[in-house]
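Shown next, in structure tokens, is the structure this report addresses.
Yeah, one chain of the complex is gone here, protein chain that is, but the others are all in their spots.
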Amino acid sequence: MKFWGVRLLSFVLAFGFVYGLDVVTQTAFPNLYRLAVLAGLYVTLAVSLNLINGITGQFSIGHAAFYMIGAYAAGFVSQHMYASQPLGPVLWLVVMMAVGAVFAAIAGIVVGLPSLRLRGDYLAIVTLGFGEIMRIVVQNVDPLGGAYGLNVKPFGEPPKILWLVWLLAVLCIAVCRNLLKTSHGLPFIAVREDEVASAAMGVKTSSVKVTAFVIGSAFAGAAGALLAHSETFISPDTFKMDVSFIILTMVVLGGTGSITGSIMAAVALFAIPEWLRTMQVMIPGSSIVAGILAVGIMVSGFRWVQNNYHESVSKRIGAYLACVVGAAVAAVVLSFVLAFIPQLAQQRLDVAMLRMVIFSMVLIILMLLRPQGVFAHHEFSWDWLSKVLRARKGVTA
Amino acid sequence: MNLVAGLDFSILPQQLANGLLLGAIYALIALGYTMVYGVLRLINFAHGEVFMLGSYAALFTSWALGFTPEALKNGAEKPSSWMVLALMLVVSMVVCGLIGVVIERLAYRPMRNQPRIASLITAIGVSLFLQYAGGLFLPQSPPPAISEQVNPYRKDSDNVRLTLKDAPAALKAQAKLLDAEAGKAEAAYRASEQQDPPGHTTAATEDLRQKYQTLERSAQKVEGEVNGQSVKLNIPFGQLIMLITTIVLMLILRHIVMYTRTGRAMRAVSHDFDSASLMGIDVNNVVTVTFLIGSALAGAGAMMYATFLRTNLTPFLGVTPGVKAFVAAVLGGIGNIPGAALGGILMGVVETLVIWLGFSGYKDAVAFVVLIAVLLFRPGGLLGSSKVEKV
Partner (left out) sequence: MRNNLVGKSILIAAGLAMGLLGGCKTTETGNGSPAPDTKSGSNTSSSTPARPSPKSDGNAISDPIKIGLVVSLNGDLKPWGDDSFKGATLAVDEINKAGGIDGKKVMLMPGDSNSSPEAGKSAAQKLIADGAVGLLGEVSSGITQQIANVAFDAGVPVIAIGATKTDITAVGDNIFRVCYTDDFQGPVMAKFAYEELKLRNVALMTDNKQPYSQYLSKSFRAAFEKLGGKVIHEEFYESKQTQFAGQIENLKSKNPDGVFLSGYFNEVGPIVNQMRQAGLKVPVFGGDGWDSSELLTSGGEAIVGGYFCNHYNSKEDRPEVKEFLSKWMARYHAEPGTTMGALSYDAAMLMMKSIEKAMKANGTKSRDVTKAIEDTENYPGVTGNITLKGQGGNPRKPALVVEVTKNGFVWRKSYKPEEIEN
């Protein structure tokens, strides 16, 4: 019975962790509460998409559609049925998560089926199109609030559900991790590595692909249900194509197939724009252009060092530092030069308004410098880190 | 049955024509997607933003030529000519071509040997960057104001008209008479209005206005009857120019791809990237040329989109046509040039037919449904089989 003991212990630990997180956030950082909720949802979304894209190797770029279906299904049911049933809020939320997950899973089957015939970019466009279809349908259906959106306030006040959100995230992580670490996951990885070969080896590729879609979309749907209740308002705008792209970016940036990578990338990519929102410094347009150019110079310098400068670690770090210093100097010089262009110099902009520009630059730069994602296929662990660091010491490029 | 009963078949020919004109625009933008995909197997998400920059290039060219909003407001309206339009078209194409090449050089080339999804994310990043950086520095603006002569909507007489079935002559004569009377009444009213002090309306003007409105209403009623009894085809002049330009550009493109050295190299690279480079083809050069041509086509589309279709310019303008064109490219079989043209036109026609059926609220959704249905039966798109030469 050791097996169940471990299970129980890990469950208790997970529950303790998320509950502690909730309480600490509520008391110590109340301003960050909602952001922590959203970050948890993004973690769930990224990890569940990672199951489809990273682990099974399918190409879905419409994950927001499942998120949306879960949110609308749960929101609609909740709004109309909460009053006429005996469950308390917490249990009700769990039921709603199930509702969101079921609806999204059905959608997952619908989208997963074409994946049996389609590959790569064609599958991508189908998933993207599915998202658009859902958005348009919601816009046209009055009971769902049309283009305006749906109020979801069954409890009156927005419930404090950070712990539930992170519990879902932990559950999602656990499912994906166990899939990777046990024999159940091997077919998924086999399909990713070579579909034809794995079919030849007796892997039921179609059921594997559909399963990946169903599990992935069910988690996204459950996340949607929680979003609807914690935000108390959802609208088609909440699930724009950009959201799908951002989730996809989280997966790729973290390293396709790496669960820890997805988690960290999700938190980081969610936090960057929110952190930039707090920057309130006015700078002239000329400096912005100079800054963008200087970053470009720095990145090309980095790339040059990466590819052509195979010296010892300390020398390479020196070279990287030289790039940074050079870029800083270039930024200063350029902003003086560009200040002579009146149109640029007169335009003063808040850094907070630049957040999407900075966000997109971070994206491009990270991809240029580390295209396989921060963690590539690996999982983050201290062993892995020390191995990487040790490998770095070796001169080989 | 109810569905069919409510339909007005007399407007079907016109609707099909509308669909064709709409599809031509999609097709032109789709070509850029499909060419890049054919050579690099990369969905160039930034293509829509190149398109957006092209419309701004056209706008700034028109400003540089003296057609600024202020100049037009002050009444000093310059006669616009075909030369002006041609210049705008060329500038827009050149600017877009260069931007496309620069994007390829800076963002896509370093990703060449990396997983394709990484280049896709880079493309998304570039697209977001151009949108939001454009939002910082580019103005919101009404469309280039040069097209008094070729504007498709100003001059009724320039439209191409075909009458398939005519209304009774007596009715038409009556409509014409009433229309003339209403026109006279309107002229009188507007003249009187011009003499009023700004912000006020005198009783005389008010009286004229009432008279004009009564006449106008009866004229419309008869006009409506005429419309109901006839079947007509009406193609706006500006859109005809667009259609012709699109066809000419496509023919040129086809010539380049099929009958020149560069084109042959492009086809070779599209067929097998690595073998082509082993055979001594300068792959980098081919990719650059592909981006140059594809983006220049987007530039041409952008200039016409802004000028002939009178679209207000914003830095976020490229998103919607970009997505539609991408769908069109996939529908036709991405990587296939005739496929992009076919996919674009099919998308336009389907969209218009859905509107005709009375589901205008769902038109974009139906476009995607058609796409998915087609892909299920032909997973490579309509013309995407290996028999057709890919570029």
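Order as written gives the chain letters A and B; numbering starts at 1 within each chain.
Everything that follows uses one rule, which is that a contact is a pair of C-beta atoms (placed from the backbone, for glycine too) under 8 Å apart; a residue touches a chain by one contact, two chains touch by 3 or more.
Because the structure is predicted, anything quoted here is derived from the model rather than measured.
Engineer: Based on the whole complex, identify which of B:184, B:217 or B:255 touches the chain you can't see.
Structural biologist: B:217
Engineer: Pick out the residues on chain B that sit against the missing chain.
Structural biologist: 8, 10-11, 14-15, 18-19, 21-22, 25, 69, 132, 135, 140, 142-143, 145, 151-154, 156, 159, 190, 193-194, 198-199, 201, 213, 216-217, 220, 223-225, 227-228, 234, 236, 305, 309-312, 314-317, 319-320, 351-352, 355-356, 358, 360-361, 363-364
Engineer: Over the whole complex, note the residues of chain A touching the chain we left out.
Structural biologist: 19-20, 22-24, 26-28, 31, 34-35, 38, 78-80, 82-83, 88-90, 136, 139-140, 142, 145-149, 151, 153-160, 163, 231-233, 235, 237-238, 240, 274, 277-278, 280, 350, 352-353, 355-356
The working rule: only the chains that are shown with their structure count from here on.
Engineer: Please tell me the distance, in whole Å, between the geometric centres of chain A and chain B computed from their C-alpha atoms.
Structural biologist: 35
Engineer: Which chain B residues qualify as touching chain A in the complex?
Structural biologist: Going by the criterion above, the answer is residues 37, 43, 106-107, 110-111, 114-122, 124-126, 128-129, 131-133, 135-137, 323, 326-327, 330, 334, 361-362, 364-365, 368-369, 371-372, 375-376, 379-381.
Engineer: Quick check: in the complex, which residue numbers of chain A touch chain B?
Structural biologist: So the residues of chain A in touch with chain B come to 53, 59, 114, 117-122, 124-126, 129-130, 132-133, 136-137, 139-140, 241, 245, 248-249, 252-253, 256, 285, 288, 292, 296, 303, 347, 349, 353-354, 356-357, 359-361, 363-364, 367-368, 371-373.
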